[in-house]
Each structure stands twice: as structure tokens, then as C-alpha cells.
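Have a look at this one before I ask anything.
The complex appears here minus one protein chain, its other protein chains still in place.
So that you can tell them apart, the chains are marked A, B and C in the order they are listed, and the count of residues begins at 1 in each.
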Amino acid sequence: MNDFDELIRELVKFRDARNWEQFHNSRDLALAISIEAAELNELFLWKSVEESEAVDKSKIKEELADILAFSLLLAQKHDFDIKEILLEKIHKNNQKYPVEKSKGTAKKYNEL
Amino acid sequence: MNDFDELIRELVKFRDARNWEQFHNSRDLALAISIEAAELNELFLWKSVEESEAVDKSKIKEELADILAFSLLLAQKHDFDIKEILLEKIHKNNQKYPVEKSKGTAKKYNEL
Amino acid sequence: MNDFDELIRELVKFRDARNWEQFHNSRDLALAISIEAAELNELFLWKSVEESEAVDKSKIKEELADILAFSLLLAQKHDFDIKEILLEKIHKNNQKYPVEKSKGTAKKYNEL
Partner (left out) sequence: MNDFDELIRELVKFRDARNWEQFHNSRDLALAISIEAAELNELFLWKSVEESEAVDKSKIKEELADILAFSLLLAQKHDFDIKEILLEKIHKNNQKYPVEKSKGTAKKYNEL
């Protein structure tokens, strides 16, 4: 069993003990991810880049864990293999953002 | 090396080949997560729960991979151990959402 | 003075009494809008379309007011005329979504 499977097993155990699978359709899981992402962003609101790096790490940890938890539950729902989808994405982005064109610039692929 | 470390290593390799670490401050990584989360949600916009389950899985995969990629990069930036922060979160939520009170209800902990 | 100008005047009065213009750059105002939008969405999380219509209207009002407040402040910052930008947008969407093609379908313009 790999690390993702182990975490997903814990998340599913937590979910099923509460009979929450009924609420976890794809649409609501996606919404939950974006609400948690907004809570993460709120930690940095009205703060400069420098001030943002001084934000309490334990708060960043908590919001990031929420985002990851709902993301893993959505992956589990669709039987996605986390490692596989991430490696595929990196592979695609390698082609979308060729090193020679994208080095040192934050431009989107369609502006390169 | 565990699975997360392996993925993070690949993400960092991709990032560093492009000299992109300069853009990856916490504030922008958090913003990137929430923009990718919105793209995931857009797949379900104006769709019922049932229609949402029929959305092209390859699109869900791509958006979820983007969310996870930026989440892992933010974790890497702060030296968070993914497994640890998720297990801690599950532990906290076990106390915040006791089974007997939260079973079968989607209420928030402060409304239980 | 039209209605938007009047509201913007009140918002600016509130802002300036607190010396908050220094925080109100475009980037942070945009982030504030999206955080308030997430709070609006949270009212509907884990709820069906029907349950969502039963959500306490006073809460919807509050979150919507927050979204509008930051939106008007961003418009003010750039000297946008609210009425003009909205009428322009409707005009554009009239061409992007021709009635005969878009009637009764929620498809995006690039899928019509």
C-alpha cells in the first residue's frame, strides 16, 4: 500500500463513520476544495509578499490539509491514481512549457 | 523515499528547469490553487449533481492534478510532511465532528 | 449623481476614514472579491438546489453585499463606469451567445 492509499483509507474511514459519502458528490467536493482554497488565500489578504511569508505556518498547514483531504476524496471517488495523474500532468506541462521558451518568465503557455 | 517526496522531487525539477521558484511565493501558490479549483468547479457549472457525475473524467483529472501540484509545491516550500499534516487534520476533525453528533448530517461543527 | 456614484461615495468615505486605501491595490481587491464569493458559496455547500433556495436570505444578502462592495471599490480605483461596462458586456455576450444557438442550453460559447 502506498502513501496515498494509506491517507485515502484514513479519510474514507473518517467519512464513512459519519455516513457522509451521501454528500460527497463530485460537484460538492470540488466546491469544498475551492472554499478551503479561499480560506488559505484569506491568510494572505492585504499582506505583501514578505508579510505573507511571515504568516503562522500552523494556519497554512491546516488550510492546505483541508484542500488535500477533499482533493484525495475526489480522486478516490473517481479511482484516480494520484501519482499517475500528477506525473501525466508534469509530462504534459513539459510540452506546453518548453524550457527554452518559458525559462524565467511567468507567461501563460498561450502567450509564450 | 516515499510517494510524496518522489512527486515533489519531480515538481521541483520541472520548476527549477524553468527558473520559476522566484514566482512561487506562498501568496501566489495559494492563489494558483484557488484558480485551478475554480477551473475544476467550472466543469460542473449549470449542471445538476447527476449531470456532474457524467463530466469527462479526463478533464477532472487535469484540474485535480493542477490543484495537487501547486499544493505539493506550497507544502515543499514550508517543509510540510504531507502525510503528517493530513493525519493531524483527521485527528482534529475527529474531535471537532464527534461521530454521534455528526452522523448523517452535513452541518458545520459550530452548528452541531 | 447616479446610484452607483452614491454607493461608491459611501464606500470611499468608509475606506478613507480608516486610511485603508493603502491596502486596496487591484490585486488585493480582486482577492477580497473571491474570498467573499467563497463565503457566499459556503452557504450552499453540501446542499441540493432545493435546499439552497431555503438558505437564510439575510446571509445571502450579507455575502452579496461584500462582493458588491469590493467590486465597486475596484471599479472606482480604475474609474470604470459600472453602467457602461455592464452594458458593453451584455452587448458582447449578445454576439457571443446568439439567441438561436444558445436558447435553452447552458453550453459555453466555444461549444455552441
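We take it that a residue touches a chain if its C-beta (ideal position, glycine included) is under 8 Å from a C-beta of that chain, and two chains touch if they have at least 3 such contacts.
Source: prediction; values computed, not measured.
Enquirer: In the complete complex, the chain left out here touches which of the visible ones?
Expert: Visible chains that the missing one touches: A, B, C.
Enquirer: Could you pull out which residues of chain B are in touch with the chain that's been left out?
Expert: These residues touch the chain not displayed: 23, 28, 31-32, 34-35, 37-39, 41-42, 44-46.
Enquirer: Could you please point out the chain C residues that touch the chain left off the display?
Expert: Residues 2-4, 6-7, 10-11, 14, 17-20, 22-23, 25-28, 30-31, 33-34, 37-38, 40-41, 43-44, 47, 49, 52-53, 55, 57, 60-62, 64-69, 71-72, 74-75, 78, 80, 82-83, 85-90, 92-94, 97, 99, 102-104, 106 of chain C touch the chain absent from view.
Enquirer: Where does chain A touch the missing chain, residue by residue?
Expert: Counting only chain A, the missing chain is touched by 31, 34, 45-49, 106.
Quick note on the criterion: only the chains that are shown with their structure count from here on.
Enquirer: Pick same or different for copies chain A and chain B, depending on whether their interface residues overlap by over half.
Expert: same
Enquirer: Let me have the rounded angstrom distance from the C-alpha centre of chain A over to the C-alpha centre of chain C, please.
Expert: One centre to the other, that is 26 Å.
Enquirer: Can you check how far apart chain A and chain B are, centre to centre, with Cα atoms defining each centre and the answer in Å?
Expert: 2
Enquirer: At which residue positions does chain B touch at least two other chains?
Expert: 31, 34, 47, 49, 106
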